[in-house]
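Please read the structure below before turning to the comments.
A single protein chain has been omitted; all remaining protein chains appear in their positions.
Every chain is named by a letter (A and B) in the order it is written, and numbering of its residues begins at 1.
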Amino acid sequence: MSEGDPVIARRRSGQSGEARVNDTRVQSQYQPYKDAEWGFINHWYPALFSKELGEGDVEGIQICGIPIVLRRVEGKVFALKDQCPHRGVRLSAKPTCFTKDTISCWYHGFTFNLDDGKLATILANPDDPLIGRTGVTSYPVHEVAGLIFVFVREDDFPLEDVPPIAEDLPVRYPANSERFPHPLWPASPSALDENAVCLGIHRTGYTNWRIAVENGMDNAHILVHKDNSIVHALGWQLPLGILPADDDAIALIEDEGGPKGMVQWLCTEKWEPVLENKRLGVAVAGVNARPYRTSCVLPGIIMVENWPEEYCVQYEWFVPITNDTHEYWEVLVKICPTEEDRKAYEYRYKTFYEPLALHGFNDCDIAAREAQEDFYADGTGWGAEQLVSTDISAITWRKVASRWNRGIAKPGKGVEGVNPASAIRMSRTSKGTPPGYKVVKVEE
Amino acid sequence: MSEGDPVIARRRSGQSGEARVNDTRVQSQYQPYKDAEWGFINHWYPALFSKELGEGDVEGIQICGIPIVLRRVEGKVFALKDQCPHRGVRLSAKPTCFTKDTISCWYHGFTFNLDDGKLATILANPDDPLIGRTGVTSYPVHEVAGLIFVFVREDDFPLEDVPPIAEDLPVRYPANSERFPHPLWPASPSALDENAVCLGIHRTGYTNWRIAVENGMDNAHILVHKDNSIVHALGWQLPLGILPADDDAIALIEDEGGPKGMVQWLCTEKWEPVLENKRLGVAVAGVNARPYRTSCVLPGIIMVENWPEEYCVQYEWFVPITNDTHEYWEVLVKICPTEEDRKAYEYRYKTFYEPLALHGFNDCDIAAREAQEDFYADGTGWGAEQLVSTDISAITWRKVASRWNRGIAKPGKGVEGVNPASAIRMSRTSKGTPPGYKVVKVEE
Partner (left out) sequence: MSEGDPVIARRRSGQSGEARVNDTRVQSQYQPYKDAEWGFINHWYPALFSKELGEGDVEGIQICGIPIVLRRVEGKVFALKDQCPHRGVRLSAKPTCFTKDTISCWYHGFTFNLDDGKLATILANPDDPLIGRTGVTSYPVHEVAGLIFVFVREDDFPLEDVPPIAEDLPVRYPANSERFPHPLWPASPSALDENAVCLGIHRTGYTNWRIAVENGMDNAHILVHKDNSIVHALGWQLPLGILPADDDAIALIEDEGGPKGMVQWLCTEKWEPVLENKRLGVAVAGVNARPYRTSCVLPGIIMVENWPEEYCVQYEWFVPITNDTHEYWEVLVKICPTEEDRKAYEYRYKTFYEPLALHGFNDCDIAAREAQEDFYADGTGWGAEQLVSTDISAITWRKVASRWNRGIAKPGKGVEGVNPASAIRMSRTSKGTPPGYKVVKVEE
């Protein structure tokens, strides 16, 4: 890491001065992002870990206000809109399947083809004229490396226009190593690589998804992590913060046919570590942090290269459930060519990565996101926030996301969370169940 | 039960084709029903079981957004609006009565005549000019067979226009046996019959009342009951479903001076059992279900004749509390001329009917209703639902209810549930108390 005079000089001479401006003109450039309270639609999102959906299993989730049911049959996963067009119940609330190629509504037996969602029959009404003339939206599924992805589309988004999943996943290495060189660490594995193994957790975060994404790419909140066990156990010496020190501190990713987003040139001379704050009398002697780099691509995926260790990369998704909840995914990717490699990785994951990184370290980020919710939830924050030079990350993301998203999700209708204080929700809350990601199953 | 070709032919030739249509014109015919989010007013509703209100007891409930206090004095039950006109507290929250013919507000001693609701005096203000010039609405009470009914009226609905309770109870047998013959079972008893005994339960359902009524009369949801213990314990063989097989599958009840609603000709040739669904490869060998028949009358009472056994009938009420809660009443009526009969009935009720029918069987219905709430709560469902031939039941009910209801309850004002996330409600929810039917009493 270089931190010489020239860098400082460049910063002093006005670098990023323009980039951090957040005036009305700039804000207008990310109006679509401000409108995307319920998320960006027509994108690939992780739905479940593969292990969460065994053979024959049926599970219901909600993404961008759209209820989705998944069923695995002979290894293949299918995804349909999880709302029976008849009376609106979720198919997943009480899984009912009579054949391998269909799923039936448990209430009146409306039965849908798993592959295209069409109404195949009605259990007790096999000649009804509605059969074949209606159905539910189907969602393309891509399962890889232990993750089930779903392309969450608007009802009329053409299936032939669904892009390959690689367009909605982080930049791949070593394919892009030349373009985004990273001399300090080995090339990051990709979930799409052969022998890639994804391990991780997901849980519901009680904030809007955008607050969460912005926290993930924010380089200025080292403070919340200074007491983390992983930092002290491994003897990392953190700077007070790091500042953009070059107009190119952030590179845009806008290639045709590829993911859209940005890469931050962290741990290069384009970002300057701050070692002292004289006003506060705080100084750190040396800096020996782990070298890492964060990037963010649509629909809101953070990649932390070289994290929490070499040969490992952390993906984070902040999948919108409603306008005030998201599913927070923390996934570590590693290449494990042999079964032995995989077991060693799983062991290290369980004993080190999950408790100290995914929980200990990132739990502090969850707290920071929840702490912002009141400010942004009623719209106050978007206008009142006072941004500084380090917020170039958020502003750049907002703009690139506004340009390249494939659609703004409409506010949920007729689904969980639209009536945030409905009696049924209050009843569940009174029993200790907060709003969540997976369907509340019918007790039998 | 007849299920010959002619029936099928008739169905195939278009029977009920018209009836199930739910286009804009039809929907306009039940607009009043769609407007009745808070229920139909100026009707008789069950308030409490007799045993819930002992001599001298005071209890508070809420129906159609109207808080109601009941007091029993020398055996007679009185009902008044449960909201002191002075500062709005519920009289029932801390029962305070100084005389047999009044109830006093526990806050400032405003005292109301039990019979007419007039302000009789103010404990500490006996000469105030307001006395005799204001009061609370009184509600006619009818107690019979272990049930306390209240006529829930608008403040200005004339007492002389209150109909006899028989107009708001199911059709009576054997009086109507000729008109609605039922060769497969003995005539159903009525709660109004001599020696009728009503046993049952009531509990709060966390859905709009209309969703719940429609579930009650729905003939197409046998699927949710297929695993019920009562079905298997008694060896019932259920069809997959039953279809309307005649234009007269449902008879309207619209006689002057009588209850208004509909009777479904179940277990006759007018409804056809479905024994097979080829697409799903599902077939049932024979059908040996319990013969029964459902009817529904205003303000939303399901009667299931011959259920769960001979000589017994099940009444179900779905009493609106707010726009998203209702009190679900399940009541079995049986004639018990002797004390021995009554004891035998009570024993059978406790050991069989309540656990296996009212709970085991109907609990599945509660789950189905709650599963629809999100779809209908924000209005989405009424326009988006896609109905089929079996939904002739709901559509017929919606139309007849729209024609004959005595008034649409106005949205609640100044009462529990209007502010669904009020801090007081959140406080109670945090302690494990969901929204309910009875008043939250002041702890002493």
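The definition used in the following text is that contacts are C-beta pairs under 8 Å (C-beta built on N, C-alpha and C of every residue); 3 or more make two chains touch, one makes a residue touch a chain.
Keep in mind that this is a model prediction, so the values were computed, not measured.
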Quiz item: From the list A:163, A:186, A:355 or A:420, which touches the chain that is not on show?
Solution: A:420
Self-check item: chain A, residues in touch with the chain not shown (by the definition above)
Solution: 12, 206-207, 218, 220-224, 227, 239-243, 274, 276-282, 322, 324-325, 367-368, 370-378, 380-381, 384-390, 417, 420-421, 425, 428-429, 432-435
Self-check item: Residue ranges of chain B at the interface with the undisplayed chain
Solution: 83, 85-90, 93-94, 96, 98-99, 102, 104, 106-109, 111, 120-128, 130, 134, 413-416, 418-424, 426-427, 429-432, 442-444
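FYI, only the chains that are shown with their structure count from here on.
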Quiz item: Can you give the rotation angle that fits chain A onto its twin chain B by Cα atoms, in degrees and rounded to the nearest 5?
Solution: 120
